[in-house]
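Got a structure for you, written out below as C-alpha cells; questions coming shortly.
Apart from one protein chain that is not included, each protein chain of the complex appears where it belongs.
Which chain is which? They are A, B and C, in the order written, and residues in each are numbered from 1.
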Amino acid sequence: MGDIAYKKEELMVIEASKHINDGEIVFTGIGLPVVAVTLAQKTHAPNVTVVVESGVVGPQLKLAPLSIADSKIMRRAARLGSLREVLACILQRGMVDVGFIGGAQIDQYANLNSTVIGDYYKPKVRFPGSGGANPIASHAKRLLIITPHQKRRFVKKCDYITSPGYIDGPYGRKNAGLRMWNPSITVITDLCVMDIDSASGKLQLAKLMPDVTIEQVVENTSFELIIPPKVDVVDLPTETELNLIRKEIDPEGIYFSNKQN
Amino acid sequence: MGDIAYKKEELMVIEASKHINDGEIVFTGIGLPVVAVTLAQKTHAPNVTVVVESGVVGPQLKLAPLSIADSKIMRRAARLGSLREVLACILQRGMVDVGFIGGAQIDQYANLNSTVIGDYYKPKVRFPGSGGANPIASHAKRLLIITPHQKRRFVKKCDYITSPGYIDGPYGRKNAGLRMWNPSITVITDLCVMDIDSASGKLQLAKLMPDVTIEQVVENTSFELIIPPKVDVVDLPTETELNLIRKEIDPEGIYFSNKQN
Amino acid sequence: MNSKIMTASEAVERFIFDGASVGFSGQNVVGAPMAITHEIIRQKKKNLTLLGCNLSLPADILIGAGLVRKCEWGTCNIGYRGIPSMGYSARKYYQEGKLEIEDYEHLGMVSRFLAGEMGLPFMPVMSSLGSDILKYKAPSTEKKFEIIENPWNPGEKVLLMPAATPDVAIVHVQRADEMGDAIMEGFTATIPELVRASKKVIVSCEEIISSEETRNYPEMTTIPYIYVDAVVEQPWGSHPTATYRYYDCDVEHLRMYQECAEAALKEGKSGMQKYQDYLQEYVLSCDTFNDYLEKIGGVKKLMELKQRMREVI
Partner (left out) sequence: MNSKIMTASEAVERFIFDGASVGFSGQNVVGAPMAITHEIIRQKKKNLTLLGCNLSLPADILIGAGLVRKCEWGTCNIGYRGIPSMGYSARKYYQEGKLEIEDYEHLGMVSRFLAGEMGLPFMPVMSSLGSDILKYKAPSTEKKFEIIENPWNPGEKVLLMPAATPDVAIVHVQRADEMGDAIMEGFTATIPELVRASKKVIVSCEEIISSEETRNYPEMTTIPYIYVDAVVEQPWGSHPTATYRYYDCDVEHLRMYQECAEAALKEGKSGMQKYQDYLQEYVLSCDTFNDYLEKIGGVKKLMELKQRMREVI
C-alpha cells in the first residue's frame, strides 16, 4: 500500500485514464468512464474529444454527469445533434479511438452481457439491453471495460452476448463480419488489469493492482485466465490525480464508495 | 380568341395551376412551375406546401424565384434543411403529390431527356443531366410537364431517358421496380394538354389550347399521338388570373416572352 | 393553415388506437413525453407495441399499467444517481412472460427509423454482427434481419435491418407553432428519424410560439409541420424527466416511481398494490397533467427544478 489512502475505484479510474491519448476521440458511457476521460483531459490528454450516444460532440465537462442523458453532459459542446450523427457518422464510420463498455457478465473472450441472466425467453433476471454498448464494442478501435471483479461476473460463457469481445476465438469477430476485427481490449477491475492474448482471443492477466496476488485474481474468476510469466503491478495513484478526482471532477463523491483500499 | 390578350406561357401556367389541389405537397423546379404553384396558392389552393430540392420546405413565396437555389426561394420557409431531407424524407418517402419536371426531349411514353442529344459517349449536345428530375419522376404521385410544343422536342424515343415516364408501356415502371408505378402525367404545351392512355402507357391528346387544331398538334409531334374521339378546349384565362401573374407573381415579366397569342 | 393545437386528451383519442405501434422520444431522464403517456393510461389504449432506442420511463409505466404487448428497443434505461437503470415494470412483465421484447441496439434501431423516414425497405448496418441480438428473434418476427455479401467487396458481410414505421410518434420538445413546426434544444437523439418515419405525429411542447417566430430562422426548426398532426402545449410536460434549458429531472420522484415498480416485482401482492396506488394517485385520479403537477409538489417544486437546470448548464 502506498502512503496515500485511496479507494479501489479511484485507482481503476486513474489506470483507465492512462489508456487515453491526447487528441483522441473517446466514446463515453455513464459512471466511472466519464470520470476517467475527464481525468485524462485534466492531465496528459487535454485535446481529447468526448462523444456521447445521445448526440453530443466535444462537450467541455466540468462536473461528472450522472447519466448519458444528464443535461450536464451537453455543457458547451461543439455540436448538439442526433444519435445517428454520433453512432453512425462518427462511430460506425470508424472515427472513435476508445470506447467504454460494461455488463453484468464478462466471459473469457471479453464478450459482455447486459441483457439477461439465464434463458433469454425465461430469464432469471432481465437487464436493460444493449443501448449503445453493442455498436461501441463493434466499431471502436480500443475498448476499455471498468468493472468490479466478482466470480459471478467473470463467467466462462455469457448467457447472452450483448456486446462482442472476441466472440469465440482470435478470428471470431472477423468471421462474424465485424470490420474492426482485432481491437485492443483492456479490462480494469479492483484486482487487476487484463488484455487480450492475440493467439487465442482470450483474456490474459496484464497487471495486478497493488497488494493483490495472482491467486486472488484466479479465485475470483470463473474461467481459466491466461497468466503470463511476468506480471507488473499498477502504479499507485499520485496526490495530483486523487485531488483532481476528489476536488474537481467528483467533489460530491457520487461515483466512489466509502470503502478505502 | 378571347377578349383578353394573353401570352401562351400565361395560359400554360394557368392550366398547370388547376392541376394542383389545396393542401397538397408540390415539388417545384425553376421557371414556369414556380409561377404555376404560386398562382394556385393565390387562387384555389392557399394551403399548398412547396418543397424544393436544395432543402427548402414550405416557403412563403412572394416573387417568383429565378432558380431553385435563388435565395428568394427560402423566404419564410417552415424549414431550411438539406437536400436529403427533401429528396429522401419527403419525396422518396412518397409524400409529394405533384412534381414538375421537364427536358430537352419528351417521347411517346412521356420519358424525358435532359442529358444528351445523340450518342451518350459522343453526343451532339450535352445537357446538365438529371439533378432532381429523375427522383421527382420516380416518386411523385402526379407529374406536370410544362413545355413548348416543337417537333424536335416531341420525339418517338428519347436519346437518353433521364426521367422515366411510362418507359416502354403500361407496366414499364412496374417492371423497372418503381413503386409509384402508375402516376398521372400531364403535359401542358402551347398547343395542347396531353395525358397518359392507361391501356398503352402512351401520351394522348386531352385538350386543345384555344384556336389550335388537332392537325397543328399532330404536325408538331414526331410520334403518333393518341387522339380520342372528343377533345375539349382549355378555358381562356380570366382577368383575375392574368392580373395575379402580371402584378403579383412576376411583375418584372421575367418568365414570359413578349409574344401574344 | 388550420391550427393543430389540441389537448392531450383529444390528441390521444384521435391518434392512438388499441394495437397501435408507438414511438417515443426520451433518453433516460431527459425529454420523455410524460403528459401524453399519462393520457394514454387514462384512456386505457391497449395491446400497444412500443418502439424506440431508449424507451425509459414512458415504456415502463405503460408496461406497468398493463397496456403493452411488445417492445422493440435498444434499451429501457431509467438509470440516474442511485436509481437502478432497468425499468422494473419492464423487468417484471418480461420475467413473468407477459411482455414480448425484440432486442436491438441503438445503431440498429435508429437505422431502422432512418430507412423508414427515407421510404426505404431496409438499411445496412455494420453492428449487431456476432452478437446474440441476431441469434434471438422475437417469437412474432418472421425475419428480423438479412445478411448479404457486399457487392463492392466480395466476402464482406453486410447486415440489413428492416425499416420501422410506427403508427404514431409521440415527442416532447421545447417549442412549437400552431401548425406543428417544432424546435428542439439540446441533443435530438432519435427524434428527427422517428418523427419522419411515423405515420402520425403528436408533438407536446413547453410553449407554443407563433409561426412568425419559427419562420424567422427556419434552420432551427427540427421538425417541419408537414409531419405533425397534433400540437399539445403542456409546460413541465416531460416531468419527472428533464427538458433541456427548461427544468431538470425530478430525482426524488423518479426514485419513488422505481421503488413502487420494484415493490411490484419483488413484494408480491402488497407490492403490486403499491404500484397500483402510484398509478391511481399520480395518473388515474388526475383529470389532466396539471393535476399531476400539483400532486408532485406544485409550483414550489417546479421552480426548484427550473433552478436546478440553471445550475447544471
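In this text, a residue touches a chain if its C-beta (ideal position, glycine included) is under 8 Å from a C-beta of that chain, and two chains touch if they have at least 3 such contacts.
Predicted, not measured: the structure shown is a model, and the values here were computed from it.
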{"item": "Which displayed chains the hidden chain touches across the whole complex", "value": "A, B, C"}
{"item": "Residue of C:Pro166, C:Gly186, C:Pro224 or C:Gly271 in touch with the missing chain, whole complex considered", "value": "C:Gly186"}
{"item": "Residue of B:Lys18, B:Arg173 or B:Lys207 touching the missing chain in the full complex", "value": "B:Arg173"}
{"item": "Hidden-chain contact residue, picked from the options A:Val35, A:Ala88 or A:Leu112", "value": "A:Ala88"}
{"item": "On chain C, residues whose C-beta touches the chain left out of the figure", "value": "115, 119-126, 143, 146, 148, 150-153, 156, 158, 160, 162, 184-186, 219-220"}
{"item": "Chain B, residues in touch with the chain not shown (by the definition above)", "value": "30, 52-56, 66-72, 74-75, 80-84, 87-88, 91-92, 115, 120-135, 138-139, 160-164, 167, 172-173, 175-179, 254"}
{"item": "Residues in chain A touching the chain absent from view", "value": "25, 47, 49, 57-58, 60, 74, 76-81, 84, 88-90, 92-95, 139"}
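What we mean here is this: only the chains that are shown with their structure count from here on.
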{"item": "Pair joined by the larger number of C-beta contacts - A-C, B-C", "value": "A-C"}
{"item": "Chain A-chain B separation of Cα centroids, rounded to whole Å", "value": "58"}
{"item": "CA centroid of chain A to CA centroid of chain C, Å", "value": "28"}
{"item": "Whole-Å gap separating chain B and chain C, where each centre is the average of the chain's CA atoms", "value": "42"}
{"item": "Multi-partner residues of chain A (each touching 2 or more other chains)", "value": "none"}
{"item": "Residue numbers of chain C (touch at least two other chains)", "value": "none"}
